[in-house]
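Apart from one protein chain that is not included, each protein chain of the complex appears where it belongs.
And now, chain A:
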Amino acid sequence: MPATERAVFVTVGTTKFEALVEHVDSLELLRALKDKGYTKLVIQKGNGAYCPSVIVPKGQTKATTEGVDVEYFDYSPSLAAYITSAALVISHAGSGSIFETLTAGVPLIVVPNPLLMDNHQVELGVQLAGMGHLASATPEQLLSAIKTFDPSRLKPYVKGSAAGIAAAIDKQLGFTP
């Protein structure tokens, strides 16, 4: 990977999140990313029907538009490599994506899915945004969030450990006093 490549990775995990993909499929957003120094945009769009047709020519999954390399795909068995090599992740609010990104130390903008608003996913994004670990935005706010996003002001997330819970279970079962 060229040392100057700065990739943005958009992911919806195993869900369908048309609104996010639609808002990312915008020349204005692409220009905003370019202005911020990003050189590549990779979109993992899930199994939604909407396929980007503005930032790539309709029917193509890869193109270079306005000086940014753009590609998209539905799903990949392991998103870890895309996350860890990204300079910015824009993700649905699933806890897996969120923590994988935070523990990799990659700046993160979380976009909760408005269709899942009664879903508990919103809580986690709000909690972590409140702690300063990530930024949160609706699909409509994404463009302005990208413009104002300052990764240097994020507080690093300190990884948790299962050791506490494991030890408590050992004690409960009688393996330790």
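A few points about this structure:
The criterion applied here is as follows: a residue touches a chain if its C-beta (ideal position, glycine included) is under 8 Å from a C-beta of that chain, and two chains touch if they have at least 3 such contacts; residues count from 1.
In this text, contacts and distances are computed from a predicted model.
Note on the omitted subunit: UniProt lists it as "UDP-N-acetylglucosamine transferase subunit ALG14", one of the names in "RNA polymerase II transcription factor B subunit 3", "Ubiquitin-conjugating enzyme E2 N", "Actin-like protein ARP9" or "UDP-N-acetylglucosamine transferase subunit ALG14". For the chain missing from the display, the contacting residue among A:Gly37, A:Pro114, A:Gly132 or A:Gly160 is A:Gly160, taking the whole complex into account. For the chain left out of this panel, the touching residue among A:Val56, A:Ile90 or A:Leu124 is A:Leu124. Not every partner is drawn; the one left out touches chain A at residues 94-96, 99, 102-103, 120-121, 123-124, 126-127, 159-175, 177.
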